[in-house]
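First the structure, then my questions, so here it is.
Omission of a single protein chain aside, the complex is shown with its protein chains in their original locations.
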């Protein structure tokens, strides 16, 4: 069996979550790698949308910023930043949005603003919201991707930058948020999904060799385990080969 | 002296009202002829803006619609219809707007909607508002152009499609209208301008051979005459030649 | 993903009696062939939406397709009145026509709101006009920061939007260029959409001034060469100004209009291309 890294496992798992023909709002880093891996393999008609305004970008290397020239040059359409948010994201046209996080809580609320209880005296000042609040509100569904650690999977986030399920069931409806909210948190240990009853994220899948107790130890709330807990298959050699080819191509692109 | 028609006199007078470098929101017909005449003669840098979204159009023939291909092909920029109204007209970027009318009243309010007292049972159903209400509201100043007849120059319009000075002094401020309002009504008999005190249009200029009493007879209100009433000079041969050349070129354009 | 079908099929699958239908194109790229197909399919009680209901809606109103018109300027551009529109409003022929009347800026912003998934848009407009006091879909709104009074207009969300464009590719991506008006907003505001095109090409080549609507945001694409006539498609055809002039005569009385309709629309094949040439004024009288 081929060796692979935890990040590769995460990326492959995220790629598998995308179906052909979907429209996908992509950020840079792991989400972009996952989306492009899906496009290279099982979802050739996946439509990649970047907040820079590129719709239907078809990069053959992994872009290093959301505004790389390759995105504009390969897109079906390039629109302004106001348009991408107002005409394309806001009305709920986009099937799935990928979000990262510095902290995520049991209801899938995301913090990318400040670490520490006092906004004005932050322990760590993070980059802030970017496109995330409206991606979280308006994409038909959201997939959150981040490494699972006790300090990032917290009972309650220090600051709600982007709303998952708010305070629990019914919150999204009360707030008038159009999309279904986060349907998966894909980590380096496994996959969490929201309980339909409590809206709390529970463990539904683990990677080969990962113990449930490992995942629970890295979670800041009392992580429940689904009755249908699955072991997620390791990356196929073809998946790994495709991902590594993409990454090699983009490393080359940088040198050039 | 060269013979000329009343429409030619009107067009030349309207053209003279435009200064070089101005930005001008143009409708089809006489305003377009006037603006292009000005551009051909004393105002080569006049910026013509049509509501079809063409900014800086430089037609060498008179377009027959506000969306002729020649406008798009010669424009500095072509923008969407929402953009022309929102980004360009609404903020007050445009110096002067030309408006026609079916009826105009003593305060320069314009009707292009219905003739008759009952909107639902109109004597004549007119085309309606088009871009006029916002041109009237937001251009830095407005020039109204129409033939002067008793039935069109009325004491009070049947329907206010576009606001001039509303009910008189202070109305525009109370309504929050950004532009200065109509500064001239150019007719086939002469020119009317608003009194700074009453906001009522008074006769400030007559064409050669036109008597003040002729103009008053064709006005549905008790038309006052400015103390500085001027005789407006007849079209210069060069003005007529330029106007006729434009019109000949556009007639040819239609044949082709 | 847009399905590429015939024009007749596209209209059959999208336009039902009673639907709210927006056919857009600002002077340029007016979807006349599609309008004729709606007439041929004898759709009734349509709520027709269009900033400039010119000849195309004059024909549809005269043919009895419409019960209501939502619009901002109803004239024959550069020529004069729309006689069928006036006859409907002034004399209820062939049927009464309810009006919902706006300004261009208001209509454009109503489409923008629809395309943006918002229930309303805000503009500086209408204040002091008769439109404001009459208008459905017009209301005062105050700025929550400055207190300033502005105007809100309600979103347009047509059941169907129909536009004409120069090109589509095999995946149904559409490109239009030249004066692009409010067509993108109309398509994005609507539940369903039909785009007729001058031609279907293998691959769209990006054009200066071109806008591209991705195929996944469109319901149906149909080829209709010359489908904008007497309007034009930049790069493919020129505006038939003579037809606009001739229309004034054709449409002036009911009998002449009805004969024209029988001969050039109802009796024509459902192809945008062919009926265009026979509809030229030379053939009319």
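As written, the chain order gives the labels A, B and C, with residue 1 at the start of each chain.
The criterion applied here is as follows: a residue touches a chain if its C-beta (ideal position, glycine included) is under 8 Å from a C-beta of that chain, and two chains touch if they have at least 3 such contacts.
Since this is a predicted model, take the numbers as computed values, not measurements.
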Of A:72, A:212, A:229 or A:245, the one touching the omitted chain in the full complex: A:72
Options A:95, A:134 or A:188, residue touching the unrepresented chain: A:134
Touching residue (missing chain; options C:20, C:129, C:154 or C:237): C:154
Option from A:17, A:89 or A:215 whose C-beta touches the chain left out: A:89
Hidden partner chain, residues of subunit B it touches: 21, 23, 45, 47, 55-56, 76-77, 86-87, 90-93, 138, 178
Residues of subunit C in contact with the chain not shown: 117-124, 137, 139-141, 143-146, 148, 150, 152, 154, 206-210
Contact footprint on subunit A, counting only the chain that is left out: 28-29, 51-54, 64-69, 71-73, 78, 80-82, 85-86, 89-90, 113, 119, 122, 124-134, 137-138, 159-163, 166, 171, 175-178, 254
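The rule we apply is simple: only the chains that are shown with their structure count from here on.
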Shortest contact path, subunit B to subunit C, counted in steps: 1
Relative to subunit C, chain with the most remote C-alpha centre: A
Inter-centroid spacing, subunit B versus subunit A (mean Cα positions, whole Å): 57
Centre distance in Å when subunit A and subunit C are each reduced to the mean of their C-alpha atoms: 41
Residues of subunit B engaged with two or more neighbouring chains: none
Subunit C, residues touching no fewer than two other chains: 112, 184-185
